[in-house]
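With one protein chain removed, the remaining protein chains of the complex are shown where they sit.
By letter and in written order, the chains are A, B and C; residue numbering begins at 1 in each of them.
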Amino acid sequence: MDSSRTFSPYSPNTPEDRRAMLEAVGVGSVEELLGDIPSRVRGAPLALPEPLSEQELVQELEVLASANRHALEGPCFLGAGAYRHFIPAVVRAVASRGEFLTAYTPYQPEVSQGTLQAAYEFQTLVCQLLAMDVANAGMYDGASSLAEAALMACRVTGRSRVAHLNTLSPFHREVVATYAGPQEIDVQEVDPAGALPLRPDTACLLVQHPNFFGYLEDLPAMERLAHASGALLVVATDPMAMGLFRPPGEYGADIAIAEGQSLGIPLSFGGPYIGLFACRAPYLRQMPGRIVGRTVDARGETGYVLTLQTREQHIRRERATSNICTSQALMGLMVAVYLATLGKAGLREAAELCYHKAHYAASLVQRVPGYSLPLQGTFFREFVVQCPRPPAEINQALLERGILGGLDISHLVPQGWLLCVTELNSRREIEDLVRVLRELA
Amino acid sequence: MDSSRTFSPYSPNTPEDRRAMLEAVGVGSVEELLGDIPSRVRGAPLALPEPLSEQELVQELEVLASANRHALEGPCFLGAGAYRHFIPAVVRAVASRGEFLTAYTPYQPEVSQGTLQAAYEFQTLVCQLLAMDVANAGMYDGASSLAEAALMACRVTGRSRVAHLNTLSPFHREVVATYAGPQEIDVQEVDPAGALPLRPDTACLLVQHPNFFGYLEDLPAMERLAHASGALLVVATDPMAMGLFRPPGEYGADIAIAEGQSLGIPLSFGGPYIGLFACRAPYLRQMPGRIVGRTVDARGETGYVLTLQTREQHIRRERATSNICTSQALMGLMVAVYLATLGKAGLREAAELCYHKAHYAASLVQRVPGYSLPLQGTFFREFVVQCPRPPAEINQALLERGILGGLDISHLVPQGWLLCVTELNSRREIEDLVRVLRELA
Amino acid sequence: MIQRKERPHLLDRRLLMDRSVPGRRGVRLPPLDVPEQRLPPEELLRGDLDLPEVSQPEVVRYFTRLSQLNYSVDTNFYPLGSCTMKYNPKVNDEVASLAGLAWLHPHAPGPCSQGALKLLYRLQGFLGEVTGLPGVSLAPMAGAQAELAGILVIRAYHRSRGEQPRRTMLIPDSAHGTNPASATMGGFQVVGIPSDSQGNLDLEALKGKLGGDLAGIMVTLPSTLGLFEPHILELCRLVHQSGGLVYGDGANMNALLGQANLGDLGFDVVHLNLHKTFSTPHGGGGPGAGPLCVREGLAAFLPAPVAQRVQGNGAEEYRLVRPEHSIGRLGAFHGNFGVLVRAYAYIRALGGPGLRQVSQDAVLNANYLLARLKDRYELAYDRVCMHEVVLSARRQKRRGVRGLDIAKRLLDYGFHAPTMYFPLIVDEALMVEPTETETKETLDAFIAALEAIDEEVSTDPDLVRTAPHSTPVGRLDEARAARQPDLRWRRGRT
Partner (left out) sequence: MIQRKERPHLLDRRLLMDRSVPGRRGVRLPPLDVPEQRLPPEELLRGDLDLPEVSQPEVVRYFTRLSQLNYSVDTNFYPLGSCTMKYNPKVNDEVASLAGLAWLHPHAPGPCSQGALKLLYRLQGFLGEVTGLPGVSLAPMAGAQAELAGILVIRAYHRSRGEQPRRTMLIPDSAHGTNPASATMGGFQVVGIPSDSQGNLDLEALKGKLGGDLAGIMVTLPSTLGLFEPHILELCRLVHQSGGLVYGDGANMNALLGQANLGDLGFDVVHLNLHKTFSTPHGGGGPGAGPLCVREGLAAFLPAPVAQRVQGNGAEEYRLVRPEHSIGRLGAFHGNFGVLVRAYAYIRALGGPGLRQVSQDAVLNANYLLARLKDRYELAYDRVCMHEVVLSARRQKRRGVRGLDIAKRLLDYGFHAPTMYFPLIVDEALMVEPTETETKETLDAFIAALEAIDEEVSTDPDLVRTAPHSTPVGRLDEARAARQPDLRWRRGRT
């Protein structure tokens, strides 16, 4: 009965099929076809665990999954770049359709109009959301989008210095550094308070808005600062905030990027997410990434194709605007379905729910003796709490009560704790949290 | 912000749409269209709970779901007509496709070839499995199929008495009684041991094989018994057992039915399942239910249609072979995908896994002092244990240790306990069970 | 060689068994982890088991391609009259597949199934409220089974009163075929009642059929003509006066949600089709669910089981019980639970006002179609309709094109056809039920298609008569299918 270990359920051909094919090829065994492989690198079978049947596989993964505490398992106040939002079932229903899921990049547009039209929708939605002229079909994630935006700004301006505020996510900052370093681009931190003029060789000013700490920046001032030095203004934003706050395009941003995860993509331990990437029209040909365009077919019917490919690596090779190839198309589809489902009123409402709940939580927290909100200004759904004891201790105590607390950012703000509240946090959860904080005061 | 309570996300038309439509209709309000409804039955709004947003709905259902202890949550030894088997992911992937899920009964065959061809496959698979000539596209469940088989036998023979063995599932027996009663058909229990000749007015002998207690019947003897009196032999079987045991067709069954749930259908607290229904060719026109046939289209291409509809209620009305209309088509699809995926070797293996594990469990249980197997013969994956104390107590004790025990059948067999073991029960689960039994001896 | 316009990949229709290759398989099973046991004697064992042998990629591709040959609500408008092909919310499928529901064993003991039982209990309450008939059993697995059950309730009721057996069940000529079939299965004699010139039940004819043998009447409300019976109160009064009960076929409840209390109207027993009114997906022909709702005094006869709430020690507790004089079980377990979960979710999402809006929109959409189409297509009855409108292609027939042809031609326009030739009493019937989940734009496009087809009937009737032209297969030979039944694959035949 153990014969079942010896075949792959995913490969159809049987020993007889193989024999017939070998005969057609005119060889006696597959080994003969592999003759170019030096014999001394062959031999040892792979030391991998025994294959599992599907039943065992599911069991193993269930054990691994249940060894995690996921973000829907109970109250959760973690954010910091990845957000717990409600995802309507239609998003999953659409994105799990095999025709979307198991297609490649749409190289044959005549049989890929589904992927292409969806990407065109995505580009439209990104432009509408960010109030920008043009958008690409999506990048790996928000952080790498920001890095690519910095490189793009250097190409556009011919300069090689990138300035960013000190309120930028440290994760984003690291990724910018990874991408900028090899191109000898200097990455420089500037303090938004002391808004000194930028150095004249600055290609762009990177501003996160809301910033890593959840607060809005003074974008009009940042716009003046950047443009006064001939630098581009690059804004990294959160798409859920776009339901409530003025978009980058209305502040004169030249490039706007965002982590798209908030829009219908599950947390999934950090990925796959998607980077939204948009810019002003004049910079279009310096944009990285896939772009879908509308055109006509031989009969004059509307159709969609990948376009402006001369920017891309497979045409331009070492002179391409980026090396990106496979990106996050399916996530773009999910974003499009999410936004279509929530629509104009829904996104506004979702953003407002986040806003009101976060502000309610903040108002309660700061009334607990010992806790304060050290930062001034307007925040969206995240804010920094200064705690009376190390946030790590607080998180530990919360976890014991089944609550996932905020992110410990005491390395950035003394006793700092970054708390996130979304529409998924009920009033009761918020009040339970505050009760525990009071105990820990 | 609470405007969202006032609309249905499932209905698109807006107040403006409605206004335009009312104008086209030429009335001022929908009320006017409802004028035929007597005013005294109108008025009071439905006293239903407040509508929920999708997010709240999911939360409510999650609470309800988690108030159950489901059969994959830990060791489970319950069977008795509903079985815990592994279901490959492809079954769910296919059955959740909107084109299958949201289609109606295929009344327009030109745009329903998916449903129709799948049903034809299902009919083929049922015939192959049961070794019968023809099958329909499925009935509500196994028990109602047996009832319909009894009625059919009465139509075929012109007789009005139905005999069944006392090893028939009490649930099936009840359903047969429900259907037979109004047609003044007598339902009579016979003892397989004392194989008296059947009364001459007997239309059929109903035999469950494996029977309710998990054991095979002496089908050759039953065949002689039935046919000797001119009665039909109706066999109710379990499709998983068909991977291992001789099928009803090889024993001369005239009608064979089965509960199809074992073949890729989740337990779902008892439904939806599907009844498999097959018979010998001469009785085809007395068969209830939908039947799909192969034919050709105007261009001579193969196509499938609902056929032999003159048996059915929508044509024949009060002279129909049955009143069945909506049945369980989607479950038939799931069965077809399941059988295609397991295939010939897989179904055999799955059945053997059940057999060996159940027999291993039986061998251990009967070695525990105080426990015995009161029944003789060959069983498949279920067997009756006679316990040293009331099975209810044993089940309670098991539950406290996280194990779902067997079905208490002490009303049928003194201290009787019906234990089911499938491929999903690991050796360890079996041995844990036996350990607890020993404690309870 | 392949034609310019053909879609060859949609035409590889080989069956699984024709694709079977010895040794292929789609899934691997776990190894045996217990000592191998002795198998029973050979003569009990199966010899050959002739099932397909295909790999997993082939299974996925085969069924995915089959699915693409289907028309569905998820792809376009499905105005199939009497079937209420409304949108099936995706979230309902998701909640029904939560492991705590989808993997709950039907024999799970009470403490292990409180969530499911509570759901059933609450759903019973919801449906009792919707119909105005508080006794509810969720056991029937579809409308037709509910009809049988309801008929048996009526039978049991009469028997319980110890009178002489009442054997007559009145059924209007417009009734769905399941009604007479169910009545017969329930042991009654079916007596037909004609409709009058307005499409209403002929009250005078009814009066002639009343009497001591009358067990009851099966009425569909609105009728299958999409019309609300204006004499319904009188009808119920008359039947009750004769000692009969009134059965309501609730398949058309989408017209009445929140608009009328069926109990107040005089119905004694009513079934609902959750797969119609309550948006559970039809699955290509099921599963459905047909809850049976009865007035207080009949609850003891309901099919088993029903869910009950009891005050346990302190906390409330739910359990399944068998009504005292139950007509019995209809299936091995508790009905199509997975369908019931979806209906529960639907009701919770909409609430009372939402359900009421459903029927309003359903009626408005139907009347919009009626108003816009009646110049081109004759109405079966020229009056306001409820949730569906029955057209007649009489006028087109005079120009040589049948309703069937028009239905088939609609497929070319990308729409599903209406229900054809039902109700039987309407010549060339085309029964159109738009449902509330369609947009005005979709209705407009459908109207435009029917108008264009009416043009074609004049300008190019042959185009219509030979339709459909753009579907995966052309018009199918149903006569041949019935004459030479080919109902299963057989080795060596193609």
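Throughout what follows, a residue touches a chain if its C-beta (ideal position, glycine included) is under 8 Å from a C-beta of that chain, and two chains touch if they have at least 3 such contacts.
Source: prediction; values computed, not measured.
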In the intact complex, which of the depicted chains does the undisplayed chain touch? A, B, C
Looking at the full complex, which residue from C:56, C:124, C:220 or C:392 touches the chain that isn't shown here? C:56
Of C:213, C:388 or C:412, the one touching the omitted chain in the full complex: C:412
So which of C:233, C:447 or C:463 would be touching the chain we can't see? C:463
For the chain left out of this view, which of B:98, B:142 or B:288 touches it? B:98
Touching the absent chain: which residues on chain C qualify? 1-2, 4-10, 12, 19, 21, 28, 55-58, 60-61, 64-65, 68, 73-76, 87, 89-90, 349, 412-415, 437-439, 441, 452, 455-456, 463, 469-470
For chain B, which positions touch the chain that isn't shown here? 1-2, 4-5, 7, 9-12, 14-17, 51-56, 88-90, 92-93, 98-99
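The definition used in the following text is that only the chains that are shown with their structure count from here on.
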Between chain A and chain B, centroid-to-centroid distance (C-alpha), Å: 46
Could you say which residues in chain A touch two or more other chains, in rising order? 1, 4, 54-55, 88-89, 93, 98
Residues of chain C that touch two or more other chains sit at 24-27, 29-30, 32, 36, 54, 56, 60, 64, 89, 91, 93-94
